[in-house]
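Every protein chain but one is kept in place in this view of the complex.
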Amino acid sequence: MIIIMHDGASEKAIKDVENRLLQFGFQTHPIYGERKTVIGAIGDKRQIRMNEILLMDGVENVVPIMRPYKLASKELKQEKTAIDVGCGVTIGGDTLAVFAGPCAVESREHFLKMSRLVKASGANILRGGAFKPRTSPYAFGGLEGEGLKIMREAGDELNMPICTEVMDTRDVELVAEYADIIQIGARNMQNFKLLREVGSCKKPILLKRGLASTIEEWLMAAEYIMSEGNDDVILCERGIRTYETSTRNTFDVSAIPVTQNLTHLPIIADPSHATGNYKYVAAVARAGVAAGADGIMIEVHDCPECAASDGPQSLKPERFDELMRQLKKIANAIDKEIGLC
Amino acid sequence: MIIIMHDGASEKAIKDVENRLLQFGFQTHPIYGERKTVIGAIGDKRQIRMNEILLMDGVENVVPIMRPYKLASKELKQEKTAIDVGCGVTIGGDTLAVFAGPCAVESREHFLKMSRLVKASGANILRGGAFKPRTSPYAFGGLEGEGLKIMREAGDELNMPICTEVMDTRDVELVAEYADIIQIGARNMQNFKLLREVGSCKKPILLKRGLASTIEEWLMAAEYIMSEGNDDVILCERGIRTYETSTRNTFDVSAIPVTQNLTHLPIIADPSHATGNYKYVAAVARAGVAAGADGIMIEVHDCPECAASDGPQSLKPERFDELMRQLKKIANAIDKEIGLC
Amino acid sequence: MIIIMHDGASEKAIKDVENRLLQFGFQTHPIYGERKTVIGAIGDKRQIRMNEILLMDGVENVVPIMRPYKLASKELKQEKTAIDVGCGVTIGGDTLAVFAGPCAVESREHFLKMSRLVKASGANILRGGAFKPRTSPYAFGGLEGEGLKIMREAGDELNMPICTEVMDTRDVELVAEYADIIQIGARNMQNFKLLREVGSCKKPILLKRGLASTIEEWLMAAEYIMSEGNDDVILCERGIRTYETSTRNTFDVSAIPVTQNLTHLPIIADPSHATGNYKYVAAVARAGVAAGADGIMIEVHDCPECAASDGPQSLKPERFDELMRQLKKIANAIDKEIGLC
Partner (left out) sequence: MIIIMHDGASEKAIKDVENRLLQFGFQTHPIYGERKTVIGAIGDKRQIRMNEILLMDGVENVVPIMRPYKLASKELKQEKTAIDVGCGVTIGGDTLAVFAGPCAVESREHFLKMSRLVKASGANILRGGAFKPRTSPYAFGGLEGEGLKIMREAGDELNMPICTEVMDTRDVELVAEYADIIQIGARNMQNFKLLREVGSCKKPILLKRGLASTIEEWLMAAEYIMSEGNDDVILCERGIRTYETSTRNTFDVSAIPVTQNLTHLPIIADPSHATGNYKYVAAVARAGVAAGADGIMIEVHDCPECAASDGPQSLKPERFDELMRQLKKIANAIDKEIGLC
């Protein structure tokens, strides 16, 4: 931790800061510049509240040296984490994870039909919403428990892991019973109670980036889950909020190399929610794979105009199939493979 | 709803859209321009999923005419809502609500001391955190149930309503038992399960604007609560996320007149969380009152450098007292009063 | 400057960085932590390109200690700058500057009429556009030279300073001949050639904040002007670009106290361009004054629906008059005065 003193901070102010740091067990290293004094402090910052120093007389700023997350950090663990999500699928290795399925589970028949189609095109994980976060209280909220059972049946029939969202601490146990991967949606990325709750599950967690979260906040959310003992966190970039309105969100493609530089956790790309528009999904999916993502998540629906939710961003099965062919070539171009179950 | 067809959309495409609209009970009014055709559709848009039309052949865009929220809308209710929060305090009238207190309830003694001080300066509602959302899993999370009891004691002693946050659906009943006003924090503004849960409480809800929520999304969150039967929603502008880093968030002062133009619900300003820095709190508090807010919420602590959370944005009691004097004059300048219990 | 080395940077890497710093005349102060080494460097950072250090082996980050602007900084000059703009008007003292007038100079008659009206209500500086930046190439671009003459005539008749924008280096001389205050518009805040050009004028410069500029970039733009010898820079907050679309821009009211903390230059508020909507102008103007701005700039038009530009954000003269009455009371509440010529 580096403490930067104001121009002309008094001798007394500098001494007071040093004494406070020493009391807390830090070693201090003051550096006297022509105009400013800076104090280097060595020790464990968790022992002290930075604010306590920041608000002392004469202090201009406190610069942390260590990152605020530890378990999620590459400093702790250099080698990349590969997560076994069941049915022989691993996320974080050389084979891309391809999550596909309709936005919401609408009926048993429909979900089974979509599942078979996406598997045939090369998807290796099924996605679908049983509990749906909706901006309007008047919109369809999902089949809930019934939806979970339908997904499980499809997963079992096709030998594919299933991934679905949980929104309420009270539902975690239920969802964990059915799902292979539990999703924390963008709106709940800082629902800290929910993070703690899924942190004590034994299932891998897909952690979507918050609507307007920094990468640091996202990794802190992963840290919440990991601090409860669950190390199997998969990050998912799904677009961030910006001033640009031609897409629903702005897909932050740089987040892929940036997180890979900071954490050992795998990251996948969700072009469907990022763009909100089927016309742009294929281009952004290709971009995500080319940038080095460990997988992608695509919404597929055979009748987007009658989808219970998110129709405008859903690909029809034939377009998904075509996209998978392109992705295969792109993956090969960077020495990866598209996962086939 | 207005349907805008692409340049050169075929006769057939136009007819198909009209037929679909007619099936759903809309009246249609096509307008044929030189290059584009536009179809006006009259009826209740809740009967139809806009996406169904948006994805039809030849459709370029669908423009809704009605706002997506109803109960929260000024179209439904012209006169401003004034909410009785107990102890003779009303939010939404000519007297400003002044919420004050420490960020977190730290101990019985400390909270009582702070409460007496803020009351003496003119606050009329006590605020404090018993359940604290924290970015780091390693930070202090609040005294929880114990904190609620301490707040209740202070409220009773001073005859002031108390306001505190709930973060988990499982805690709503408990918090509702103690608090006079239940706060939904910025990070939970789209925690829809929690919104529904507090919607079935009989207590007024303070709904903070989400970290990066539009005003429309914020009013939709209010609609969630109201759709469960709880009409007593108080909006709270607490700064939005922007690219500017010199303050923690950017206080969106225009949100005050904008919401007053769209909704009958009262709105208060929270300059402490907006700026994250005590140096700027007074200026932004004055701005909020001058812009016409129905109240303010200020964090006050007698020893910011030892506060359990948010010390850097807390005002010392003497600065809060000074601010209250300024706010009184500003309120008077626009024909309002500062609320004294 | 503080150099933060990576975890486990080698002895050699640390030595190499020190040697480079020593070569450049810095004194170095390495601090060896348990995991990271940090090097404090004392000297004049302008002698060295920070990048040169940032890209050396083993370097994680370089943290500057000094701010990048000097002449604009409060560290250089503590007392606030008050700028005499002619006709007895000073900006930066206890009397508020009130810039008012139509967006564009439309005709001699109209401008004179508007000028007399705004003066009667208490404005003390005339504003108007002779050269107009327009998003569309097909929109009205201003009366140019003719507009300047009209403004000068109005200023002379009413004994008021006039403020108008320059957009092209080739027009600076001409504008400087007529105007008392030269405006750099938001879109040109980083038009560095233009900044240099007005920096060598002898006229005060009104520097609008860029559409999406940080406060630091804004002060760097002021530094450009000042580095050419012109110290009379007036900052103008006019809203920043955010994701919120209910106002044209988001008025960053915190920028007022933040800049006052960083620079000695005066700052005014422009609620007209910030909101883009006459309905919100009065509330935001009051907020700006209450937050401590040194002045405001308001667009006034007697027939907004026939204005050549920016009609929707223009106040009618009677509403401007009403606003001036409110502002007078708010100014008094914080011990300032509204300027009357």
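Every chain is named by a letter (A, B and C) in the order it is written, and numbering of its residues begins at 1.
By definition in this document, a residue touches a chain if its C-beta (ideal position, glycine included) is under 8 Å from a C-beta of that chain, and two chains touch if they have at least 3 such contacts.
Please read all numbers here as calculations on a predicted model, not as lab measurements.
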{"item": "Options A:256, A:296 or A:324, residue touching the unrepresented chain", "value": "A:256"}
{"item": "Full-complex contact with the absent chain, from A:166, A:284 or A:298", "value": "A:284"}
{"item": "Subunit C, residues in touch with the chain not shown (by the definition above)", "value": "46, 49, 51-56, 68, 133-138, 167-170, 187-188, 190-193, 195-196, 210-212, 217, 220, 223-224, 227-228, 241, 304-307, 311-312"}
{"item": "In subunit A, positions touching the absent partner", "value": "212, 214-216, 240, 242-247, 250-258, 261, 274-275, 279-280, 283-284, 286-292, 326, 329-330, 332-334"}
{"item": "Interface with the undisplayed chain - residues on subunit B", "value": "2, 4, 7, 29, 31-36, 38, 40, 42, 63, 65-66, 75, 212, 241-243, 245"}
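In this text, only the chains that are shown with their structure count from here on.
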{"item": "Centre-most chain, if every chain is reduced to its averaged C-alpha atoms", "value": "B"}
{"item": "Between subunit B and subunit A, distance of the C-alpha-averaged centres to the nearest whole Å", "value": "27"}
{"item": "Cα-centroid distance, subunit B relative to subunit C, in whole angstrom", "value": "31"}
{"item": "Subunit C residues counted as touching two or more neighbouring chains", "value": "212, 242-243, 245"}
